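Have a look at the structure below before the remarks.
Here the complex is missing a single protein chain, while all its other protein chains stay put.
Chain IDs A, B and C follow the sequence of writing; residue 1 opens each chain.
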């Protein structure tokens, strides 16, 4: 995967007391003690102790406990094709740059798919074509067509930006699905960068932010990319 | 609104026992009787009696009772711009024609925004431009670029089709938001046709499938289209 | 599991055109044809052909296509303990008999857990105790305490009834979790009966309405009940 272009991603928010909140949630289910006491107890000062419990709870599939942590990312330089895929995840919150309300003033930004970029001749034609689209868009808006209608000519390649938020359960689900080689390159890189941004600050999450085959122990697609054997091979 | 183009919509599924299911749900909340008996009781044979209760329950804001009814629509001839708006509704289920897997073989279908269509000169340029895009798309795929990447050049105007399902509570919410004149023409017509398709068979729903100002009693937007006075004016 | 008591369940609604709707959804994703045409095509008359496609799509994990089918059940004779577990499933729609608005007039109905029922001495004490609770409840309401407060004395064993609706994806998820022997007996029997009611009419669903170990190929709990080896044993 070419990594030097595509999505710009930054983690802009995570909860105060991230670990302590999950730890308190996990212990509340199985304890006679109140969550207010658990939150204040000595163990909740001990990162290793908390992580040991949290890892055990997640490994046993008790994913609801990590819904208590929501993280937010600022994302730019992804294509509208990619954002159309992303907004299909219905447990995520989105604020996206509006093509209805934000009028392009000059050449719009766009993403060139890697397969096209590797072919110099097609790449040049692609760039020229984006320039032609831009000219026609500007002609439309200069003739009084509102941005919400002029955008009809803008391509899937056009760049967009968003703020997205999701809880850890959903981020792990996203990673499981979209880090799989079956996902399209652009969204795979986007999700990879979101995970990397978070793992920089919360290293313990590394083992969960993986393609689904790592979680299942096998590949459940028709054909495996080779990372894991298929379900049929293993069972 | 020009009604002779845009979305093709057909109601393809609704529940057996639609009214009886809502009626049973409404009465279960307030009755010592079991839902199995309510479902079989005499009143559940009497459409007028059921509607009277159901209308009272909905009017009092008890919307969860109509979640028990889900309806499905087959939709075609909407633009990708419109589908990108539609899929933002996270309580709806979608199956959409994939631009990754369905390769365009000739000129792709597209929608011309009404403001452009009304200008003969711009309309002609628009049609020619769509033809140019189509040629470049085909050149890309003929040169081995996979459909999932070639689609980068396809415009927001490109046509798509979907099967969508939602429960009545969500459909009423959709109508409340998207029948408002602030919504973009294309999605307004789409939702209007979905509502009309359903009202043909379930006429009693007519009074609920309305813009939000009808439900609120006032317009809560910055400026009213004139259908209702604003909140400030009325309070 | 003792099957002669616990939940009374009846399927009270499913979609018209159940198979055809899923079939149309599945094909819409991968077809140049419109969903309106697919719905009307010859193949959509051929149950075997439709089932073949649908089974392939579900097996490949494309579960969103079965969200288009929602089913509704009338349920009675479950305990409030059981309903408290059931309402934790957040993709399900519920209409439940209200203890705030429905006042008990005599002995309330209740469920005896099987482990207690098998012990004649404890069973007798349990029945007597329920009778004591009922008397105190009636004393409270006769002294002007509103039902919503008098219910404070009602036990988890008290019976409740509900209308519940969910789409097929969620029902399969429910079955995967709650048919596992780790689930409590009462909810396991409830979900089992819901599945049986549906399979009576839609036999093809039988293979999907199973505990999660059948879907995964292994048990992902700490200890296996023996139905399947654990993940560790198999990998």
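We adopt the following convention: a contact is a pair of C-beta atoms (placed from the backbone, for glycine too) under 8 Å apart; a residue touches a chain by one contact, two chains touch by 3 or more.
Keep in mind it's a predicted model, so treat the numbers as computed, not measured.
Touch with the chain omitted from the figure is made, among A:28, A:119 or A:185, by A:28. In the complete complex, the hidden chain is touched by one of C:45, C:59, C:131 or C:156, namely C:156. Interface note for the absent chain: among C:15, C:35 or C:113, the touching residue is C:113. What chain A contributes to its contact with the hidden chain is residues 8, 10, 12-18, 20-21, 24-26, 28-32, 34-36, 38-39, 64-65, 67-68, 70, 72, 74-77, 93-98, 101-102, 105, 161-163, 165, 167. Residues 79-81, 83-84, 87-88, 90-91, 94, 99-100, 110-116, 119, 122, 125-126, 129, 132-133, 136, 139-140, 143, 145-146, 148-149, 151-157, 184 of chain C touch the missing chain (whole complex, contact as defined above).
On the side of chain B, touch with the chain left out of the figure occurs at residues 60-61, 216-218, 220-222, 231, 234-235.
We take it that only the chains that are shown with their structure count from here on.
Across the assembly, the mean Cα position most removed from that of chain C is the one of A. Computed centre separation for the pair chain A/chain B is 27 angstrom, with centres defined by C-alpha atoms.
Across the assembly, chain B contributes 94 as residues in contact with two or more other chains.
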